[in-house]
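With one protein chain removed, the remaining protein chains of the complex are shown where they sit.
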Amino acid sequence: MRSLEGPVLPVRARAAPLGHTAGMAAPPTSADYAAVRQRSVELVAPLSPEDASAQSMPDASPAKWHLAHTTWFFETFVLEPHEAGFAPFHPAFRVLFNSYYNGVGAKHPRPQRGLLTRPSLAEVLAYRAHVDGRVQRLLAQRADDAKLHALVELGLHHEQQHQELLVTDIKHLLSCNPLFPAYHALQPGAGSSPAQPLAWHESDGGVVEIGHTGEGSFAFDNELPRHRVYVQPHALASRLVSNGEYAAFIADGGYRNPVLWLAEGWDWRSAQGLTQPIYWHREGEGGAWHEFTLAGLVPLASALPAVHLSYYEAEAYARWAGARLPTEAEWECAAARQPAQGHLVDGPGAPLHPGAAEGPGLVQMFGDAWQWTQSSYAPYPGFRTAEGAVGEYNGKFMVNQYVLRGGSCATPAGHTRATYRNFFPATARWQFAGVRLARDV
Amino acid sequence: MRSLEGPVLPVRARAAPLGHTAGMAAPPTSADYAAVRQRSVELVAPLSPEDASAQSMPDASPAKWHLAHTTWFFETFVLEPHEAGFAPFHPAFRVLFNSYYNGVGAKHPRPQRGLLTRPSLAEVLAYRAHVDGRVQRLLAQRADDAKLHALVELGLHHEQQHQELLVTDIKHLLSCNPLFPAYHALQPGAGSSPAQPLAWHESDGGVVEIGHTGEGSFAFDNELPRHRVYVQPHALASRLVSNGEYAAFIADGGYRNPVLWLAEGWDWRSAQGLTQPIYWHREGEGGAWHEFTLAGLVPLASALPAVHLSYYEAEAYARWAGARLPTEAEWECAAARQPAQGHLVDGPGAPLHPGAAEGPGLVQMFGDAWQWTQSSYAPYPGFRTAEGAVGEYNGKFMVNQYVLRGGSCATPAGHTRATYRNFFPATARWQFAGVRLARDV
Amino acid sequence: MRSLEGPVLPVRARAAPLGHTAGMAAPPTSADYAAVRQRSVELVAPLSPEDASAQSMPDASPAKWHLAHTTWFFETFVLEPHEAGFAPFHPAFRVLFNSYYNGVGAKHPRPQRGLLTRPSLAEVLAYRAHVDGRVQRLLAQRADDAKLHALVELGLHHEQQHQELLVTDIKHLLSCNPLFPAYHALQPGAGSSPAQPLAWHESDGGVVEIGHTGEGSFAFDNELPRHRVYVQPHALASRLVSNGEYAAFIADGGYRNPVLWLAEGWDWRSAQGLTQPIYWHREGEGGAWHEFTLAGLVPLASALPAVHLSYYEAEAYARWAGARLPTEAEWECAAARQPAQGHLVDGPGAPLHPGAAEGPGLVQMFGDAWQWTQSSYAPYPGFRTAEGAVGEYNGKFMVNQYVLRGGSCATPAGHTRATYRNFFPATARWQFAGVRLARDV
Partner (left out) sequence: MRSLEGPVLPVRARAAPLGHTAGMAAPPTSADYAAVRQRSVELVAPLSPEDASAQSMPDASPAKWHLAHTTWFFETFVLEPHEAGFAPFHPAFRVLFNSYYNGVGAKHPRPQRGLLTRPSLAEVLAYRAHVDGRVQRLLAQRADDAKLHALVELGLHHEQQHQELLVTDIKHLLSCNPLFPAYHALQPGAGSSPAQPLAWHESDGGVVEIGHTGEGSFAFDNELPRHRVYVQPHALASRLVSNGEYAAFIADGGYRNPVLWLAEGWDWRSAQGLTQPIYWHREGEGGAWHEFTLAGLVPLASALPAVHLSYYEAEAYARWAGARLPTEAEWECAAARQPAQGHLVDGPGAPLHPGAAEGPGLVQMFGDAWQWTQSSYAPYPGFRTAEGAVGEYNGKFMVNQYVLRGGSCATPAGHTRATYRNFFPATARWQFAGVRLARDV
């Protein structure tokens, strides 16, 4: 990625759209491009045209829309400024598949994406193939154009972000159907045995550096610049909170005791009458817990991480457990000492569900579940947004959201790292978000 | 229909679900059944699976849901009580495709019908074929069972009601797409010439009888019993209000003058910022009017009836025109003197758009557009709901709705008559509803 | 009132603002004016300035606002057009105390009337005294001006309507205070004995005349013109439904059974979680019923009429009781045969709570409680609104409201009659509205 530095495109301009990320170590090749693009299509393969077109809530988008929007991104930011005699595939797509870029112009209203029954899935796949051909041609013609490569790389990271959202949006859609239909047949394992014991890993604190250097690999603008922070002495839990532990919180009245909750969280819980995580079900008051997964409804496995928790739920659980959520600096310092590996998605066949904690040390740092931090999503000291529409990506969301770290079972391998900052509002429940506890020492 | 009378099933019990109706003159034959059922499938033929699965607003339902619900109706009310060893096609369908029958049990939430991406359209068509086979077998076995025939007949009228809703729901869905996609290629005609002159037809009034006798042909319970009312002297307009006339109302500030509107109508208009009928568009402030039709966006034809008006809009127009809406008794007395014929739907190939007024006398009484009356939807004197779930059909909707008469360009031929009472809330805009003026003399 | 007829002011122009009414038999004298105006001030006497300034819901107004608005009415419609060199008491009051007359200009937003802490109650009383002096002077100067007298009379009927609203609005406000403060010390009587037995009074029906002739006494425009209707044979209950009977409906699961309710009523009930009338309370599940009255919380008296019922509750009760609500024509025919007397308010000292049914025949027709009819509030045949702002009074509310008849324990004596049409939406609970049953015979 060295070619991206220098005067052509300042580090800070390599911003990206959704606050989710990726990490290839060299300019994307034609094969990289084809592989990432192909993966999106594979994710949609198990879906019917109806599945791919429906929108279950304003926060989610139809799978078909993800396929089209990621293509729009390449068409708008790669082809339009670089291709001689550029003409759009379809003039209306500029509006239909713009997500939130005011700089690009009008946008189709987000809550009505599910009403775009046309273009059809087949037409969107044709749109993809068409744009892919033109991007590949451009890459071949301009092998030395670093700025073009940077935009293509950005587009691929952007696409990987949408791959994760595509999975979580599909899961939410299917969960709304009383038939509890399965996306695939890969059931999570682990049975009913409890998780391995939880241990605490202490750290002395002091002045540390966090954030990305902007060199050697891709990063989003919100990871920049690398800077110093002062970290207090603390300890991190060795693994994520398990389903079994979270069930004990519920059994202890966790959803009925306002003292455990942030005031705003309690109001939210009360207004919606919540008594359990979004995908947990049981028959009747005393029935056994089940969990809706992409393989359908299955008995809840105690050893697996509790996921799909909102910030409010995560925070209440931590208080109940006599602990707290980590700061993002605490998390990053620990994560920086290990490779970004785990139950990340590495091609087709992934269960798309977190696995149980195994082995010594700090485990489940990457893959499995995004980990809520207590850190509000804010600009790093010296953060600067890029010029133009690209500058609308990360910076304008830096209010009333909280940072999550690590990556989940739906995150593509290579698309996370120690410095990666994901973010969601405190109410978000449909992501693979879990809890790693921290405490003062 | 004589066989339906008598002790087996009292006239009043032949209630039907949606307050819309039909009128075959003899017990339905196997061919009748097949024809009506086939027509629903034909209506969905131009749709993609995505089109057929989406729901554009809580008041509308996906086309697929209409196909399944009408089948559920036969399964629940015909097969279940009459078929030996009855077993449902799929146990969950009882809940998924129940519309509002509390007596039948739980219901899938209405605003979430568009999230039922499964069962697929193909599965729903298989469901239809399966149930059709069983109903036909039952009809063949029980040729003399008047009660069974009455329920089948009711189911077919019910299906025809849903055929009209299916058309208006599809139109609304497609209208939400900025591409303005067409359902079919049959454009409405009529060009830019004005409608034929409007004449007034006077009536002396006095004691008259309205309502259905309950004999000789099918009727819904809300048309019963036939009873006397006193009608004042009045005059009815010879035809429906035209697009050209309605455009003059707009040009005269009709949507900006509160004095023309019912107070509640004005608040509704203001809260939504309405300035024109739901499907009217123009480019910029002074551009020419266009209308979204099932053939896409076309220039507004002056001579055609103004349709898709709410009660509030209809009432404001009438006040502006120095007239009023008719009562349902006034309308029915006039309609009873002519056959229920017009631009109703008689098989495939219908334009599904109203035609221009032609010829002498009171025209456009049937077909073209439902006509708002000033009559609140209320029980006729002596009205009584049927026992059981069937009794939930019409009676429980008799509040805060207004009666429409006549039938529209989306109403199946045979499925309307002088006594037919359609009804919608004052805010409903997505039906083919227009205005026939009345005035005191 | 004869002087009002003829060319100066057509009968139909004597419209009035709230669809509530009054009936003095001759042009108002100076003493009439003083008496009605004084009565409003007396009603506010038991209130603190805070009580008089608060607004408990958008449908209700502060007592102080009622005092000011009724004065504004005289200032705007009597003084402004008739007084030489008219100047307003305060220019801003024209907006502050306009209720809904678009013809008069801007209006202070209705839900924010409680924020008008200034002018103070004392200033509003000074405003009243000032305007009263000018009106009396004008009346003395123009003793022969029939049009002026008609407007003053209209203003007094308008004032009496507001006197009733003032009482019901105060009751609602005090009911929102957990201290259940009393407005006065006059407790309703009647104890725990049941109401007298309910009898049925039959009527043959046929062509009858209803509505006001427009001669001999005051009437609102919505009572005009007198016209023929055809009434079916029916029976009316001899008295209002009692608290004891309504408690039996609750005990029988009346608020838990959707089959008893209109669909829209059931949705309304469910959304708000209603289980009883608005002012009924009991401690715990099995505690004895109490009722909030203007004398505070008291044990529920079985013999007294059930009041403060919405149309939905009234209609559900009637269905449970195997009966129905009367039409307004049925009610008026019966009422026309007796004087408009009962527990109406005749000066200070009124308990402002309905009394028990006593005596033979149809009782509780006037006073005690407004009686819901099944009749939607609609224009009588030939109804015409007046020119100018006065025309906004009744006509523009003729949609989605239901007619109530009779007058209540908060209606001033003289301010009701057989032809009087009160109206409220089906959800209104804070009026003294009860149920008289009807049935077909």
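Note that the chains are named A, B and C in the order they appear, and that numbering of residues resets to 1 at the start of each chain.
In this section, a residue touches a chain if its C-beta (ideal position, glycine included) is under 8 Å from a C-beta of that chain, and two chains touch if they have at least 3 such contacts.
On a predicted model such as this, the values are computed, not experimentally measured, just so you know.
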{"item": "Omitted chain's touching partners, listed by label", "value": "A, C"}
{"item": "Touching the absent chain when the full complex is considered, from A:P81, A:G191 or A:G382", "value": "A:G382"}
{"item": "Residue, one of A:V207, A:A251 or A:A271, that touches the chain absent here", "value": "A:V207"}
{"item": "Per the touch definition above, residue among A:T29, A:Q141 or A:Q232 touching the missing chain", "value": "A:Q232"}
{"item": "Residue among A:F74, A:F93, A:Y127 or A:W261 that touches the chain left out of view", "value": "A:W261"}
{"item": "Selected residue (touches chain absent from view) among C:S30, C:N177 or C:T275", "value": "C:N177"}
{"item": "Chain not shown, touching residues in subunit C", "value": "48-54, 56, 64, 92, 95-96, 108, 112, 114-121, 173-174, 176-179, 181"}
{"item": "Residues in subunit A touching the chain absent from view", "value": "100, 102-103, 207, 227-230, 232, 234, 258-259, 261-265, 311-312, 315, 324, 374-376, 378-379, 381-382, 391-392, 396-400, 426, 440"}
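Just so we're on the same page, only the chains that are shown with their structure count from here on.
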{"item": "Length of the line joining the C-alpha centres of subunit A and subunit B, rounded to whole Å", "value": "46"}
{"item": "Distance between chain centroids, defined by C-alpha means - subunit B, subunit C (Å)", "value": "38"}
{"item": "Overlap residues in subunit B, where contacts from two or more other chains coincide", "value": "none"}
